[in-house]
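A single protein chain has been omitted from the complex, and every remaining protein chain is retained in its original position.
== chain A ==
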Amino acid sequence: KMKSVFVLEIFSLACFVLLSQVSAKNAEDVRCKCICPPYRDVKGQIYKNNVTLKDCNCLHVVDPMPVDGKDVEAYCLRCECKYEERSSGTIKFTIIMYLSILGLLLLYMVYLTLLEPILKRRLFGHSQLIQSDDDVGDQQPFANAHNVLSRSHSRPNVLNKVEHAQQRWRRQVQEQRKSVFDRHVVLS
């Protein structure tokens, strides 16, 4: 299970990098931006154009030239042109992925904090019994060894395994919450 998670992670990572590379060449994604400061009676202005890196200079980008022919050189000397690139695909992908992960987490959070206690109470009615089951151990030194050893045993059932992993994760988070928020032993 661990391995597959990692493989998945690496895969998504590779996808991310690849995507950013592939989508870098979009027609809208390059611009040449020229900032021209005020000159005599001409106001300062910003020009943007879609040209190649080679053509990114004042003469190609500033299209309606605001000054006469003899002043063009002087005007253009003051302008600063920058060639800029972005990858809109990466931005789109990142934002959408981020928002979907955030949304999933929020849903899961709502489920964990609000829905699950209600469901449990309705289904079993003895949720406190299950709760107390989790808290066994930790105090006895041999319970810990028990845990360590049972971890190395393989479980036949996949569902069982997932359930077990989730239980363990929950207990860990509970423990973390206790040490961070209640006992204030770490991270304060």
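Quick notes
Operating definition for what follows: a contact is a pair of C-beta atoms (placed from the backbone, for glycine too) under 8 Å apart; a residue touches a chain by one contact, two chains touch by 3 or more; residues count from 1.
Here is the rule we go by: contacts and distances are computed from a predicted model.
Considering only "Sorting nexin 4", "AP complex subunit sigma", "MADS-box domain-containing protein" or "Chloride channel protein", the record for the omitted chain gives "Chloride channel protein", by its UniProt protein name.
In the full complex, chain A makes contact with the omitted chain through residues 2-3, 5-6, 9-10, 13, 16-17, 20-21, 24, 28, 31, 35-40, 43-48, 50, 74, 78, 80, 84-88, 90-92, 94-98, 101-102, 105-106, 109, 112-113, 140-142, 144-146, 148-149, 151-152, 169, 172-173, 176-177, 179-181, 183-188.
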